[in-house]
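The complex appears here minus one protein chain, its other protein chains still in place.
Residue numbering begins at 1 within each chain, and the chains themselves are lettered A, B and C in the order written.
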Amino acid sequence: MFKILRDLLRYNIEFTIGFILTLAIFLFALAHFWAPMPDTAIYLLPPDMPPSAEYWFGTTSRGQDVLWQMSSAIWNTMLFGLSVTILSRLFAVAVGMISGYLGGKWDEFLMTINDTMIALPNIPILLLVYFVMRDQMSWPVLALTAALLGWNYDARLIRSVTLSLRNREFTRHAVFAGMSVPQILVRQHLPYVMPVIFFTAMNNLIWAIGLEVTLSVLGFSDINRPTIGGMIYWANQHQAIIAGIWWWIAFPIIAVVLLFLGLFLLAISVNEYIDPRSRLSRMGA
Amino acid sequence: MLAAVENKSASVEAKPVLRVEGLKAYYQMNYFGVRREVRAVDDVSLTIKRNEIYGIAGESSSGKSSLIKTIAGAITPPLRVVEGSVKFDFGGKELDVYAQRPAMKAARWKHLSYVMQGSMNVLNPVRKVKHAFHDFAFKHMGLSEGEFRARVESHLQRIGLDPRVLESYPHQLSGGMRQRLTIGLATVCEPEFIIADEPTTALDVLVQQDVLALIKGVQQRMGSSIIFVTHDMTVHAAIADRIGIVYAGRLVEEGPTLDVFQRPQHPYTAHLIASLPRIGDTRKRVALGGKPPNLADPPSGCRFHPRCPLAVDKCKSENPALLPRNSGRVACWRAGEVEAA
Amino acid sequence: MLFKKLAAAALAIAAMAMPVAAQDFIAGIPRNEALIIQGPAAQNAEWFNLWAPGGGATTNGNQQLTADTLWWINPEGTGDAAWTNALAADKPVYNDDFTVMTVKLKEGIFWSDGVEFTADDVKYTVDTQIAHPGMGWSAPFTVNVESVEVPDRNTVVFNLKAPNSRFHTLFTVRWNAAWIMPKHVFETVDDPLTYAANPPVSLSAYVLHSYDTAGNWVIWKLRDDWQRTSIGQGLTEAPDVKYVVYRNAGNPDARVIEQMNHNLDVINDIAPEGMFTIARDAADSTAYWFPGFPFAHPDPTLPSVLFNHQVEPFSNKDVRWALALMIDIRSVAMGSYRGAANLAALSTPPTGSAITDYYQPMQEWLTNYEVNTGTRTIKPYDPTTAEQIAALVKPQWGDQIPSDPTQLKAMFGEGWWKQDLAAAAELLQKAGFTKNGNQWLKPDGTPFTIKLMVEGDAIPTLARAGTIIAQQWSMEGIQTTVDVAGPTNGQRLGGGDYEAAIYWTVETWGGHPDLSFFLESYHSDFIKPKGEVQPPRNLTRWQDERLDQIIEANRTVGFDDPKVVELGMDYLKLAVEEMPFIPLMAYNKFAPFDTTYWTGYPSAANPYAASGPNWSNLRYMIVALEANPNAPAAQ
Partner (left out) sequence: MDGFAKYLVRRFFQFFLVIFLGVSLAFLITNLSPVDPVEQSVSLMTSFGATDPRSVELMRSALEELYGLQGTMLDQYLSFWGRVLRGDFGPSLSAFPTPVMSLIMGALPWTIGLLTLALIITWSLGNLLGALAGYYRSNVLLKLSGAAVMALHPVPAYIIGLVLLLAFGFIWPVLPISGGAQMNLQPGFTFEYIRSLILHGTLPALTLVLVGIGSWFISMRSLVSNIVTDDHVVYAELGGVNSSKIFSQYVARNALLPQLTGLALSLGNVFGGAVITEFLFNYPGVGRLLIQGIYRGDYSLVLGVTTMSIISVAVAVFIIDLLYPLIDPRVRLG
């Protein structure tokens, strides 16, 4: 594992850039555990200070250091986003692979549920769930709700991949060799599904973060917890963009963009590594 | 230059249609830790005459597929030609695959066609078969649409396909039909040279026979040359005029098919032939020890030495050159000794 | 290739866009005859029936410009000047026991379709609504009115079911009131509840011109016979404003942009920072309530920290006082309004007549007010908060901040409670609380934590105040989290589904010392048990016998009786002693006016009308505006 990482770093420039970007932002976000002040504290610093040697990214109109706010916000947002992504990937893989492999009644049953979920419009459902839960609406609950809404399209994709694998030679071999269904799915088919998972994970992550921002902009967020959406929410409440406090929004957005560029580069290089097909073509038959 | 070509045209019959000289093609990778070069094709020279079927044999991952791709000019990075040349002679015009790319591109299908490995999937799944013929061949034939269609139909009939397949989608055809169709596609322009990469591998035995007969028939009718790759020695026995044995990226033996089968000169060739099933032969097959070498880190000297029953010290340190011997060529310090074995 | 095409497309769009500047902002209407006011998006754009449920809830100008009723109070005014007889010729006349109210109406007032307004319209308004329980003022009429008589065409007599000295307030506009229905129109309608009243018949100076079916704008036009209205009768010459445009101008940032582009004359509300941006970038073309900082116009509502008295430990007044003394009001003012807050220590909004009627006379009492902390008595009032806040904002605003204490008090309020952490701790200990490390424990030994509910998006300044108060309490050992309720805010307050909240539970006439506007509903008769919905206003469910006595006494006193002020003071003193909720400040609204086309807007110096565009008495501003002679010429 470590050797693979080292080799990837040494020989794949895309991976290296992606790795450095992601790591840098991860470390930056991690740093919030050692922040000099609690991330919820307000008016401890002079407000509206532009970026300077003292406050690298300036201060907010609430007297917070943008640097440390960002640090916490990226951490919390990514925690939310990754939770959504991982949970929804699990749903998508389970449903997609089982549906594609078993076919028949199971397929119909699962795809009916899947299509029902596809048809549900996200924003109204999330807002209504938010109202139902009210102050019980913690971020893990929100993440679970979002995950429940965010797996279905990808499940269809995975299903179609599994469907095409079902009739391949190696699947028949595996069946004759007496492998159980979970074994076949995990050992034989999962490697082919992995690229789909990776590729959809990126989009899902972006979707989840977009959802977080949307809910925040509409005023449905836990304002005690710094997140990217939360920063935008508070910046909005202080009309930061029109008032010229651009650093309040610009820096977090730049950080998010860099993070995604990093993740994207990681994803495509790792994807190449794990995709049986592209590895095959690389090694020569 | 042009004058020189003109001059030589008199001796066109004698001139080989393909000349590969000192060809080295390596996978040069800095990916995923495999930083060394993989010498997939290592100093191969061979010539193929007009109207000849040349078989290339070898185990999987011996480099035979890389060799044929390199000859076809179908390589993509990280596989690169490091040294040497591949030159065709089409109607007296010499064409260097790697030095004259535009001309090469124009020559494709007109003079040189290709039957690919796994050729069941080479047809565009979302378009009807007729479009493939049109895309590949129309521009080379200089015919009107109607004439072209008639030509294609008669060609298909000749190789035993109902012309109605033109209106089908690939998935509607059986594997054998698709294979025939591919061969039909590869031969519709009556090219001088056909490269066939494991064209029969995925077919069952009966269809395989059928397809081989088809290839041979077409070749004889058109007088084309074919370079034919397969790991299946029985196929070679059935179709090839000459065969070359590839081991670890190198050509280790070459000769007329009959001679190679009857009197293999290289221990590896001998092993390949010995492992063929023969009617009435009850001797136990002796498996060759060891694995094919890792091309990224090949053994020193003769690459076959770790597995060779005849290996001596010299084999470990010095690489034998491919030298003429008997009716063919062989690269072995102990060439010929295998006959006694 | 593709990029070239894209660039060409972008240029084409830009070329199409360029003429925008050269075009009328509103098709066919000269900009210099139109006043453009911020309104919300109307969901029910084709609905102009003010009397159906929800009618008039959208601020589209319908009730602001076409409806009229008997009397008006200017929430910014003081004394008699605040009172306007509109359709009524005079103030209401009650009999001795307040069971009959007689009203004389003005003559020569006509509906916009030419039909004359008479006493029959008034009677019809009451009778019809009683007959249709879903209509807007049906309930109060049903509760109060026995019968309506019309002895002649200019006189209406209301016979009440029970004595009520405040019955006339149903017809007295602060924000709105029971508008008079056009009898001749509704008579022909089957069901007044489903009648869209499109187009509406106007009883005031403006009439519907056109509207957007998508709800983004409504245009009103001056009536040709504007003189035949109650507002027109008071004018000597025709108003300059020929068209009034209510338009949905988008989010606060878009509003600021639109005003700076001169496409929005009147903004209803933006964040302080947006206001400062306008003051910085467009000072030459804008006017405000105050000529400089703090700019804002105080609404007669009183944002406070509300406690749910039915939730422990908030029923204990010592706890409430302790929490009040933990607040550093200067930080709250800075954080919520950037210092531009009009602070209030008394439980009535520091606006309009309340300053001279209550705040100024009670300063001495406040200064000497003592709180017993259990171990000692302290005098918590600090009359110098205005100066302290002035010192905090001076670095940013410099000379705009005067040094005269009287002027400062007009800007920042008379004073507030000093933060006194020691006294707060003593009060909590008095209430049986103990401190473990930096965490207060309730008498039962569990940690004292608070969920502080705020509305959030629609009222951002209060959410901002909430986060600061939460931080202050948390730092003193009471872990407080802010809970954004959004659209559920009103319901959760009404249903008592909260511990503490930042909202207002007191609203007043503004222009009149009578506190019945909210106080009536504070009677203990109306308090609901936990879990049931409380009628509006007494959201804290504060219950006190002394309060009931004040309310009952107020019911029997006439509206303009001097006793009203005495009773008001009794209430205010009781509220200081009990601290049922912690009053913070007036609800300051940043409502800048664009002076490019119009001048003569109301201000603190000349408060002749309220400045919020959703307040119905905005009409008095509209007819008073003067065209700016330097305005860009019409095209």
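In this text, a residue touches a chain if its C-beta (ideal position, glycine included) is under 8 Å from a C-beta of that chain, and two chains touch if they have at least 3 such contacts.
Every value quoted in this text rests on a predicted model; they were computed, and no experiment measured them.
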item: For the chain not depicted, the shown chains it touches; value: A, B, C
item: Selected from A:Ala31, A:Leu44 or A:Leu127 as touching the chain missing from the view; value: A:Leu127
item: Contact residue for the chain not shown (choose from C:Leu170, C:Val241, C:Ala341 or C:Ala423); value: C:Leu170
item: Absent-chain contact - pick from A:Ile118, A:Leu144, A:Val175 or A:Met194; value: A:Ile118
item: Chain A, residues in touch with the chain not shown (by the definition above); value: 108, 111-113, 115-116, 118-121, 123-125, 127-129, 131-132, 134, 153, 156-157, 160, 199, 202-203, 206, 209-210, 213-214, 217-218, 228-229, 232, 241-242, 249, 253, 256-257, 259-261, 264, 277-278, 281
item: Residue ranges of chain C at the interface with the undisplayed chain; value: 2-3, 13-14, 16-18, 20-21, 23, 25-29, 41, 43-47, 52-54, 57, 133-134, 136, 138-140, 142-143, 166, 169-170, 174-177, 193-194, 209-210, 212-217, 219, 245, 247-251, 253-254, 257-258, 260-261, 486-488, 490-491, 494, 516-518, 520-521, 523, 525-526, 533, 535-537
item: Absent-chain interface as seen on chain B, which is shown; value: 72, 74, 105-109, 113-114, 116, 118-119, 121-127, 131, 135-136, 169, 171, 185
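Note that in this section only the chains that are shown with their structure count from here on.
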item: By mean Cα position, the chain sitting nearest the middle; value: A
item: Distance between the centres, which are taken as Cα means, of chain C and chain B, whole angstrom; value: 89
item: Whole-Å gap between the CA centroids of chain A and chain C; value: 44
item: Chain C residues touching chain A - in the complex, by the definition given at the top; value: 251-253, 256-257, 270-274, 276-277, 331, 334-335, 451, 456-458, 460, 463-464, 467-468, 471, 481-488, 492
item: Partner chain C, residues of chain A touching it in the complex; value: 40-43, 61-62, 131, 134-135, 218-224, 236-245
